[in-house]
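Only one protein chain is missing; all other protein chains are in place.
By letter and in written order, the chains are A, B and C; residue numbering begins at 1 in each of them.
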Amino acid sequence: MSEWTRDEMMTIAAARRLWNGCVCFVGIGLPSAACNLARLTHAPDIVLVYESGTLGTRPDVLPLSIGDGELADTAACVVPLPEIFAYFLQAGRVDVGFLGAAQVDRHGNLNSTVIGPYDAPSTRLPGAGGATEIAAHARQTFVVIKATRRSLVERLDFRTSAGFLEGRGARARTTMRGGGPRAVITDFGVLTPEDGSDELVLSELYPGATEEEARAAVGWPLRLAPVIERIAAPTPAELEALRALHARTRAAHAQPVRLPLT
Amino acid sequence: MSEWTRDEMMTIAAARRLWNGCVCFVGIGLPSAACNLARLTHAPDIVLVYESGTLGTRPDVLPLSIGDGELADTAACVVPLPEIFAYFLQAGRVDVGFLGAAQVDRHGNLNSTVIGPYDAPSTRLPGAGGATEIAAHARQTFVVIKATRRSLVERLDFRTSAGFLEGRGARARTTMRGGGPRAVITDFGVLTPEDGSDELVLSELYPGATEEEARAAVGWPLRLAPVIERIAAPTPAELEALRALHARTRAAHAQPVRLPLT
Amino acid sequence: MSGVGKVVSLGEAVARHVADGMTVALEGFTHLIPFAAAHEILRQRRRELHLVRMTPDLVYDQMIGMGCARRLTFSWGGNPGVGSAHRLRDAIEHGWPLPLEIDEHTHAGVAAAYCAGAARLPFGLLRGYLGTDLVQVNPRIRSVECPYTGERIATVPALNPDVTFLHAQRADRRGNVEIVGILGAQREAGLAAKALVVTVEELVDELPPAMNGIVLPHWVVSAVALCPGGAYPSYVQGRYGRDNAFYQRWDAVSRDRGTFRSWMERHVLGAPDHASFLASLGASA
Partner (left out) sequence: MSGVGKVVSLGEAVARHVADGMTVALEGFTHLIPFAAAHEILRQRRRELHLVRMTPDLVYDQMIGMGCARRLTFSWGGNPGVGSAHRLRDAIEHGWPLPLEIDEHTHAGVAAAYCAGAARLPFGLLRGYLGTDLVQVNPRIRSVECPYTGERIATVPALNPDVTFLHAQRADRRGNVEIVGILGAQREAGLAAKALVVTVEELVDELPPAMNGIVLPHWVVSAVALCPGGAYPSYVQGRYGRDNAFYQRWDAVSRDRGTFRSWMERHVLGAPDHASFLASLGASA
């Protein structure tokens, strides 16, 4: 149990930032794993909201899609999707939103729309989905991304979702209600926005990761926070809970589906 | 059973104008009696919608309020009130709306707000409720009113809900989707709008009612339709169904309420 | 934000969440009208309230008649199926016991305003207020031009009460609230409010997952108070019926200022709580 992967470390680092009782707008993949890990460890009363309309859901296994039946079965209730966005997210009732992206820039702005020109893309990505409004209205957001010079970039090909815009208070001058990204969780450590400049700086490193590794994986001249924290390695309890969750999930998703007809 | 009151005749005249399958936005009182009578006689598949959010309700007794529990128990479903107004009424999904009022003018405009000046009323009435939007959006409306020179007036003290406005096509030039009042059902007979002028004219009389009685009860110089129809007297079946409905209703409303505590 | 401390007495909930001068909504459309909460607000002698409610029927007739309101936002004010709301009329017609400012709308308008409030939009849209003099007497009813068609569409400013009171069937210890039956605009009114207080017929340890049922999740609920019979004389689906006879009797009680005041003194102010109010009616209502 003492060996762990960077993927596991990312999930656990994200989970640790969540507190008991916080209301999370959960995306699929690592964010869903992190939120459910938090619920199964230190934050049993965390409230998980999925954009499919499930409020306060407590799945036993991770959903593959954002609207798996397990989410509905275990939710406090299911509301129509328009209400999730209008009455819960836009109304400022979400504490933490998770975001992924293909590109992040130094002010935490995100691209999940397109690589290359919008009208003649080299790679068309899935698009905004809920991200633009999560980025605007969640009280804070966490961005989760594997770091390379192609993902942490000097300039976005397209701005899908707002971080701190051009920085230096630009976001605070808009009508966005949420506070923007409080952490960009990568596979070497965590970037956080610097007060005043709103620029992402290196502030936390995983065990075994180095400043050099971080600089090599970031496409802009990465600056350092005054103090770089060394994140604690995953505990055996965290690893066990996470691996058990993934194992349950794999087993559940491998079950063949029985159709009424066949 | 051969004797009947003008109140009964009004209710039956209103019920007869409803067809099987029509979607009615029902108000409390006579309209509710008329719609349910239609359902219990010639229009078993009439769809009754109450503004409290009950869709397709089939009460065994008449509700006293527009949101009695009986309406919810027997409804196809119950939706939030904002949806009733936005997705059903405003969306043009209601065939017939019923309206009452303290005053009606010769173009079928209605006052249910105030007698006297708005800021210093001699009589403050309940106000618009759902009426303004029913008047605008139901495909057609029926107005039910006891006729006196104080209720069928030359000039409204306040226009709560639109009929044909100033007449001569004024309504058709607005963004109102519904066709306006097709009948004003009084206790002497029925007024209907004349093509072209949109003025209410006498077109139907109850058995025993006279043109003179009608003129005496209307506050503007009442004109006659080219043909005045004589409405057939209530049939024994209609009277029996209506009286049984009222009897069931009285018995139900006389039941004492049992509180959990007392 | 766990549920600790969310379940309180109604007296405590009112003391904590209602101050003089606040904008207060008590919602429930015929069903689940929070009478117990209204009475507790009267017992605590709150004043100068801006009351909001689609249908200021008996519950606001009582509050307005006792002089706790300076302003009313509403769309229909009467005694449903019976007739006038006499105390409301007396306030508007004669300023008794106090003058009452009115902000008058239609049902569709108040509904749109609550929905906008719940979504934290500054205004709501509707194809409404067409051909009515209400637009002449209420300057808060305005319009915007559709940026696609050029059509003018009516607007209402969002309603965001300082506190909304609702009544419901059940809540659990964490503050999750379950509602069954006719909803009116109560969910929207609750979600639009800065604080949401719910009285309930029953407290349970934990509500089961509700699938498509109606739940106000604990993290949008500020306080829950157990209050059996708290909607009386209105009703609670599956628990007790509407006391239609009470609504009919209210016409006589409320028609006269003195009779009304004595009734309120005796049954509401003279009772320490809702259980006593209900008991006092058992003897003499």
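Note that in this section a contact is a pair of C-beta atoms (placed from the backbone, for glycine too) under 8 Å apart; a residue touches a chain by one contact, two chains touch by 3 or more.
Since we're looking at a predicted model, the values are computed, not measured.
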item	value
Displayed partners of the chain not shown (whole complex)	A, B, C
Residue in contact with the excluded chain [from C:Gly21, C:Pro99, C:Pro122 or C:Gly270]	C:Pro122
Per the touch definition above, residue among C:Thr106, C:Asn138, C:Thr155 or C:Thr199 touching the missing chain	C:Thr155
Candidates A:Thr5, A:Asn20 or A:Thr174 - the one touching the absent chain	A:Thr174
Residues of chain C in contact with the chain not shown	119-123, 125-127, 140, 142-149, 151, 153, 155, 157, 179-181, 183, 211-214, 237
For chain B, residues in touch with the removed chain	20-23, 45, 47, 55-56, 72-78, 86-87, 90-93, 177
Chain A residues touching the omitted chain (full complex)	28-29, 51-54, 63-69, 71-72, 78-82, 85-86, 89-90, 109, 113, 118-119, 121-133, 135-137, 158-162, 165, 171, 174-177, 253-262
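Simple rule for what comes next: only the chains that are shown with their structure count from here on.
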item	value
Pair joined by the larger number of C-beta contacts - B-C, A-C	B-C
Centre-of-Cα separation between chain B and chain A, whole angstrom	56
Separation of mean Cα positions, chain C and chain B [Å, integer]	28
Multi-partner residues of chain B (each touching 2 or more other chains)	none
Numbers and ranges of chain C residues touching at least 2 other chains	115, 188
